[in-house]
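Contents: one structure, followed by commentary.
Excluded from the complex is one protein chain; the other protein chains are retained at their positions.
Then we have subunit A:
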Amino acid sequence: MHEPNSWRVSSRRIIMTLGLSGALMGPASLAMAQDVASDDLKPAIISLKASKSLLLDIEQAGQRLVAVGSRGHIVYSDDQGGNWLQAPAPTRQLLTAVDFVDERNGWAVGHDSLILHSSDGGESWAVQYRDPEIDAPDDEGFGFLEKPLMDVWFRDTRTGFAVGAYGLFLRTEDGGQTWEDVSFDIDNPDGFHYNALTVVKDTGLFLVGEMGTMYRSADFGDTWETLTDMPYDGSWFGVAGTGEPGVVLAWGLRGNMFRSTDFGESWEQVELLTPNNGELEATLSGGQLAADGRLIVVGTGGVVVVSDDHGRSFQVTVRPDRVALANAFGLQDGSIVLVGQRGAVKADGKGMSAAGGTALTLPVPTAEEE
């Protein structure tokens, strides 16, 4: 019953080698004239459903939680995920990631190479960069590649990096005033997607993407090395440092999770078993290191995996709602805020939510109303 879908990847490989890389090269060497193409941008609709519909990433800005997701929704909570407010945002595009460098300055990225900036802890946002154009097809008729950004990380308030599909890599040196396409800083001739970027304590940056691709930077983003000896050839959707120097955890399709203690030189598979001791088959999407050292990774089908030992072993929970989860944030009191298909949800330390306590319950019978 396998229906291999490799046509997409292989055809893109052809495109990239045939000359699309040339198209990327054009703007690559230029510092972008930062006249943001934002005329056709419509501000996000302020909606009571904003915190209950697709959210993809969650971050902390001081004591505040900030989450981003579909339709330009940026929501923040000042009570550890109990109540959410929607911040006005200048776009209705899907936002994929958010990063705060301090309690005030944060950046959110998304489709159309959109980069938004907030300097007030997530309450208001402005467009810094946007590139909705898709690359024109080359002579062969292939192409039309979009440029969604998938992750963002700031070294400090001035220097930051944004990574995206088809090998897109952007860098700023002025807090996002100008962004430069530095895709050729990374050796990725086939233009594989970059899916996630993380900092590894005292060691450097680690970047993962599709088809098992991995990249590392020992100088926190200035120079990059493409790893050739990868433990797995499926896509990586997430990566996290574990809080220990040199230790990296990466995960992706079908419950695959690997751990390296030597900054990616060698890898060891982390065994994830479902509560009834079956092998975890769900895709793992996002996750991160909590302030208290816990590692929390989530996936499709309501999967929440939590490690208390820096990623050596995980306890797997499958939520009864089976909702697709995108990311999670571990709170100081041990509980977790999950984000995903149905927005932000408070959960206990295992990832379970009290019945009726959140939005993440199955549809309630409407009979009582009548």
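Operating definition for what follows: a residue touches a chain if its C-beta (ideal position, glycine included) is under 8 Å from a C-beta of that chain, and two chains touch if they have at least 3 such contacts; residues count from 1.
In the analysis below, contacts and distances are computed from a predicted model.
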Checklist entry - The chain dropped from view, which UniProt name applies: "RND family transporter", "Electron transfer flavoprotein subunit beta", "Spore coat protein JB" or "PucR C-terminal helix-turn-helix domain-containing protein"? => result "RND family transporter"
Checklist outcome for this item: Touch assignment to the omitted chain, from A:Leu94, A:Val152 or A:Leu272, lands on A:Leu94
Checklist entry - In the complete assembly, which of A:Ser77, A:Ser118, A:Thr242 or A:Ser285 touches the absent chain? => result A:Ser285
Next on the checklist: If I consider the whole complex, including the chain that's not displayed, which of A:Phe237, A:Phe258, A:Phe314 or A:Phe329 touches that chain?
Outcome noted: A:Phe237
Item to check | Identified contact with the non-displayed chain, of A:Leu85, A:Ala218, A:Leu273 or A:Ala324 | outcome: A:Ala324
Next on the checklist: Given that one chain is not shown, which residue among A:Leu145, A:Ala328 or A:Val345 touches it?
Outcome noted: A:Leu145
Next on the checklist: Give me the subunit A residues in contact with the hidden chain, please.
Outcome noted: 1-6, 8, 42, 45, 47-49, 54, 56, 70-71, 92-94, 96, 111-112, 132, 134, 144-146, 148, 150, 195, 210, 232-235, 237, 253-254, 281, 283, 285, 300-301, 322, 324, 326, 340-341, 362-363, 365-367, 370
